[in-house]
Structure formats: C-alpha cells, structure tokens
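Here the complex is missing a single protein chain, while all its other protein chains stay put.
Chain IDs A, B and C follow the sequence of writing; residue 1 opens each chain.
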Amino acid sequence: MSNDTITVDQLTDWLTRFRDLVTEQVSYLTELDSAIGDADHGSNMTRGMGAVVEKIHASPAGTVDELFKGAGMTLVTSVGGASGPLYGTFFLRIGTTAGPRTSLDAPGLAAALRAGLGGVVARGKAEAGDKTMFDVLSPALAAFDAAVDVSSDLSTAAHAAYFAAQTGRDATRALLARKGRASYLGERSIGHIDPGAASTALLFQALVETLGEE
Amino acid sequence: MSNDTITVDQLTDWLTRFRDLVTEQVSYLTELDSAIGDADHGSNMTRGMGAVVEKIHASPAGTVDELFKGAGMTLVTSVGGASGPLYGTFFLRIGTTAGPRTSLDAPGLAAALRAGLGGVVARGKAEAGDKTMFDVLSPALAAFDAAVDVSSDLSTAAHAAYFAAQTGRDATRALLARKGRASYLGERSIGHIDPGAASTALLFQALVETLGEE
Amino acid sequence: MKKLVNDPKNVVNEAVAGFGAAHADLVRVSADPIFIVRKDAPVAGKVGIVSGGGSGHEPMHGGFVGPGMLDAAVPGPVFTSPTPDPILAATKAVDGGAGVLHIVKNYTGDVLNFETAADLAAADGVEVRSVLVNDDVAVKDSLYTAGRRGVAGTVLVEKIAGAAADRGDDLESVALVAERVIGQVRSMGVALTPCVVPHAGQPSFTLAEDEIEIGIGIHGEPGRERIKLEPADAIVDRLLGPILDDIPFVAGDKVLLLVNGMGGTPQVELYIVFRRAAEVLAERGIEVTRTLVGNFTTSLEMQGMSITVLKLDDELTTLWDAPVQTAALRWGR
Partner (left out) sequence: MKKLVNDPKNVVNEAVAGFGAAHADLVRVSADPIFIVRKDAPVAGKVGIVSGGGSGHEPMHGGFVGPGMLDAAVPGPVFTSPTPDPILAATKAVDGGAGVLHIVKNYTGDVLNFETAADLAAADGVEVRSVLVNDDVAVKDSLYTAGRRGVAGTVLVEKIAGAAADRGDDLESVALVAERVIGQVRSMGVALTPCVVPHAGQPSFTLAEDEIEIGIGIHGEPGRERIKLEPADAIVDRLLGPILDDIPFVAGDKVLLLVNGMGGTPQVELYIVFRRAAEVLAERGIEVTRTLVGNFTTSLEMQGMSITVLKLDDELTTLWDAPVQTAALRWGR
C-alpha cells in the first residue's frame, strides 16, 4: 500500500481508530474535564464518535466528502455542548474541502485538515494559548504541512503531526484558559491539561496507527 | 398556716413551682414528645408557663379568678399547638369557677379543678385510655375528690392526687394513642409515656410542694 | 444545617415582612400579631376566608391571599399552629359583614386554636364557620385517631371556596362547597429526605441513603411504611393506589390531578411523576380535566412529593377556573 495517498477505506479506519481511542480513554478525558470543566468530555466524544462509526458501518461512504460530511453532521447532531459543533465543523469542512474523491494525496489531506481548523476557529474564535483544542490542532497541522513540503509520504507527516500534537497537549497544562467553560476558573485553570486538547492528540495518534510505520 | 384553705399567694406559688418543674424537665418532656410527637412539648410548656409567671410578677393577681383567667389567657396566646388551648382552657375554667375569691377551701379547689378538666374534655374530646393528659388529670382529680370527701386537709388531697397522677402517667406507656399527633403512629405509639401526661403529673408535684407536708 | 436565615427565632417575622414587601400590590401584613390580608380587606358584603397553620409550608397559606382565594392567612411559628389572637385579629380584619370561613387543616393544635378564635370572634359579633381539611389517606380515618391529616388538598379547598365567595355565595354556601371539596379530595405523599426546622437545627427524622418514607406527613410525621428507594413510576403507583381506592375514584370520573413538591425536589422530577400518575388514571378510565404541578404545600426543604386527586363536577370545575390573583396561584386577571 502506497503511503502517498490515503483512501476512503483508510480514512474510515482513521475515524474508527479515533472512536476506539476516545472510548478507551473515556475516563481520562472526563477526569481532565472534571478538573476544569463539567466532566463530560469523555462521554461526549465517546457518544459522538460511537454514533459516527455506527452510521459509517450501516452505510459505508464512497467518497471522502460523503465520509466527513456524514461524520461532521453526526457529531453536530449527537454531541451538543462545545465539542459537538467544534469537532463537527472540523470534519464538515474537511469533507467540503476534499470534495467527491475516493482518495487524497498528502497536499490534499493537508489542505482539507487546514480547512477543518479554519472551521474550528470560525466557530470558536480560539487563538493560540487560549488552552483549547486549537493548541493541539494548530501546531500539529503546522508540522504536517512542513513534512508535506519536503516529502509526499503521509506516514511521515502523520508522525510529525502527532509529535507536535503531544507537545501542544502537554503545553496546555501551563496555560490560563480563555475560552470555554474552563475560562470561568481564571487562575485556577492553570495546572491542568485541556480535555479537548487531549482528545485532539488522540485524533493524530489514530492517524499514525492507520498509516503505519514510515 | 392552715391547710384547710389555699390563698391566692399560695396558688401563685403553685403556678411558679409548675413553671420551675417544666423548665427543669424541659428536655425530658421534649424527649417524650420526640418519640411520639413533634419534639416541642418541653419548649411549649416552658415558654407558656414562663410567660404566665412573668405576667403574674409584673401585676400580681388579687383574686383566684384573676390569677387563673390571666394564666389561661396567657397560655392560650403564647403556646399554640395542642397543649396551649388545652392547658389554657384548664386554667381559664378554674378561674371562672372559683370566682373573685381570695382563697379556696378543699371542696372549692376540687370543684374548680373538675371544671378545668371539663374544659379540657370539651376542647379535646379525650376519653380514658386515649393516651393524653386526660389520663393523668382524671385519676388525679378522682383521688383528690375522694380525699376531700373524708378530710378537709388540702395537703392530704394533693398527695393523693399526685400519687394517682404518677400512676396515670406511667400507665400511658402501655396505651395506643387515639388523640393528638401521637395517634398517627398507631401501634408505634405503644411503649412511650405521653408527654402531656408527664407535664400534668408535674402540675400535681408542684401542688404538693406548695402545700407542704400533710 | 445550612439555611439562609438570620436569627432562627426571626424566620417567620422576617419572611412575612419580605413577603409583604414583595407583594405589596396584593397584600398587607400585620407584624404583631402576625397575619397577612389581601390589600383591599375587608371586602364589603363578601364572605371572608381565613386559613393558617404552622409556617414552613410556603407558599401555603400566604401565597394564596388575594382576589379569588384567601382574604387572610395566619402563619404560626414553623410547624406550630398559631395561637387564637392572630387568628381572631385576621378574622376581624377580613369580615365584610357577610361572615368568615375558617379553613383548618386537621391537626389537634390547629383545630383547637382556630376553635378558640372562632368562639372569640363570635363573641365579638363576627359570624364564623369552620371546615376541617383531612385529605391524607396515609393515616387511617377512624374513631380511634385524631382523624386524617390535612395536606395539599387544602390548596384546592382554598381556591374553590375562594371562588365561591368571590361570586357572592353566602357563608353557608361557601362552607358547603368547601365541605364538598373536602369530601372529594384525597392525597398521599412520599419523602426522600427529611426537613430541618430552623430553631431545631436537626433533621426532623432520618432516612438511610436508600430509604424513602411512604405516606409522609407535611411536618415530617411518619407515614405508612419505610421502604427502599424505587423507580419513580413504582412510587407513584404506591401513592395512587390508596388514593383512588379511598373514595373510590372510578372509571368515568373527571378529576383534577395535583402533583405537589415538598420543597426540595426539582421540577423535572415532579413532571416525571405527573406523567406516570396521568398514565395510571387514564388506564383506570379516569379523565384528568384539570392539572396543577409545583411546590404548593411544602415541608421546608424536604425532598419528596405528594399526589392529590379531586373529583370534579361542573360546578367545582367552574369555580376552579374562576380568576385568581395571588402570589402563588394566578390566572384570569
């Protein structure tokens, strides 16, 4: 299997692995949210991704836009809260940007992901350092883009993104929250990893798993 | 001091001693009421008799009816609950029956007390064995009357009444309540002394203390 | 005990003062003796309606003072009947020349103190009639008890008697319609947690973390039995059974269904209870034509609720629907 493109089946596998990871780590995510939020991020993501994967299995997607628009809509209509619309928009924009293809090459996936991030920002208005999922998505995509600039290998790019994602996630610990529920805590939000940042890191872990070794 | 009559001052002393006894035994009375009622009989009686004695001290009564009508009205307007109107009527009727005298002889006090009991029954409709203050008042007055029939000595009559009162109080333990709050308990009211019966026994203890040895 | 109070001794007078300030458009309050009357009392030619009892059951009774319902409410200390003097003062304050009806919940203390007040009012030339509300089927009605307790059905008696007085019925007729409601209304409650009387500072009773008291009284008096917590639907069935069997309510009856919160239970739970109660009544062929859901006859912060069913006829329905303008119950104006 070439690592220069990613097929709809592989992208489906990505989403399935993401579902598996948030399900596996449901209590970890909820614990993070109970420290600075309302203790539902784990169950929100598990419920949402569970619904996404169930729908895909019931009627598998033929094209990339079908897959991600479906996933985005399902998240939007099954999660609620802040993460539902944010992750939902992220996937929706990936879908609309990718269009009715059956696979994506590295620049194609990079562009789609960047559009997804644009959707998150359009919705949530988060900036760097606000202690949100943005603080993982943004450095991860920057690393992905940089890797794609020098190589067409998706696996390499995914590894680079995941590494940056982990760093971004851990860096949220020191931040003072300025968006979402955690911002009500002011100073008291410092010292805790942001739950949305943690789930977003899992998204890149899942991509690495899907694409396999470099 | 002759024991053939009781003066307004002695009657005032009786009420004062009754106030002292219920105050002393406030937690005992409340404990009894908490087992089968609403845990306020001690504070009800203490508050009521406290007000009675305070009023008497502020303006001492010249006649028996003045004393007891005043005490009755004070109880009625300061206690509330069941015991306020019942004890209040008891004293009111004693006052109206005794009339504007400055002392009572044994038959006079016996008649006044019986009228008081009549008031309690008129108000509360209690019968023998209903597990109320009636079960102390009734045997105590029967003993008082019997003593008065054979002797004009009030102290003898008071002792006889107090003895009967204690027996009556203790006998309420085995009874199933049919009046007042305790009646809601049904079978579960058995095994507890009635709080009103206990306070009424204190009334006769106070009379004994006022009249001294036979 | 955590409560929003200052000196526990001042709970009732401060609350009544606050009530008067908050609802100055509807009521006037007397601070000593403590009672609440509708702003325009006495209403000449109208039968006055007075109710009262221990505090801690709010909005009952102060929340029901106003056009179409009570002319006066007399709040005693928490869970303790008022003495006759404020009842007498309230009775005189609302006598518009057509006499006054006392609506009394059947507790010995309330009965005796209202009785005394009625005697004194009569001596002062005010015609008084009294009715005793005793809707609680948790307590056996027999010659051998003080009789059934008065609970949330009292609200329905007060509303309907109020409407009868409002339309100009004379004292005898208002008393008769109140008696008719009393004859046709039955209730039963459940407690999940106890209440704490402010000056006592201790829970009035204790329930284990998995226990509930079926048939609880509104002062925390014990009920029929203490059982393990069950699903809401099962609890509703336990309460409705004795209620419906009592009169009994039968297929074809039209009824008012009241789900009353005890003070500390969230509204979502009351509506879950309502849903099941309406379902059971429908199964039995009993038609719910009027409804009321909320905290009306409470027991301080107790968690729990009671269900009340009133058999309606055309007249009672018309009187129920008549305008009412009070702090806690309001429609039609």
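The working rule: a residue touches a chain if its C-beta (ideal position, glycine included) is under 8 Å from a C-beta of that chain, and two chains touch if they have at least 3 such contacts.
Being a predicted model, the structure only gives us computed values, none of them experimental.
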{"item": "Touched by the hidden chain, restricted to displayed chains", "value": "A, C"}
{"item": "Omitted-chain contact residue, chosen from C:Val50, C:Val151, C:Ala178 or C:Ile212", "value": "C:Ile212"}
{"item": "Missing-partner contacts on chain A, residue numbers", "value": "38-40, 76-82, 84-86, 88-89, 123-124, 176-181, 183-186, 188"}
{"item": "Chain C residues touching the omitted chain (full complex)", "value": "2-7, 11-12, 14-19, 21-23, 55-56, 58-59, 63, 78, 192-193, 209-210, 212, 229, 231-233, 235, 259, 263-276, 278, 288, 291, 293, 295, 298, 300-301, 303-305, 325, 327, 330-333"}
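Quick note on the criterion: only the chains that are shown with their structure count from here on.
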{"item": "Arrangement of touching chains [line / ring / star / complete / other]", "value": "other"}
{"item": "Gap in Å, rounded to a whole number, between the CA centres of chain B and chain A", "value": "82"}
{"item": "Chain centre separation (chain B, chain C; CA means) in Å", "value": "33"}
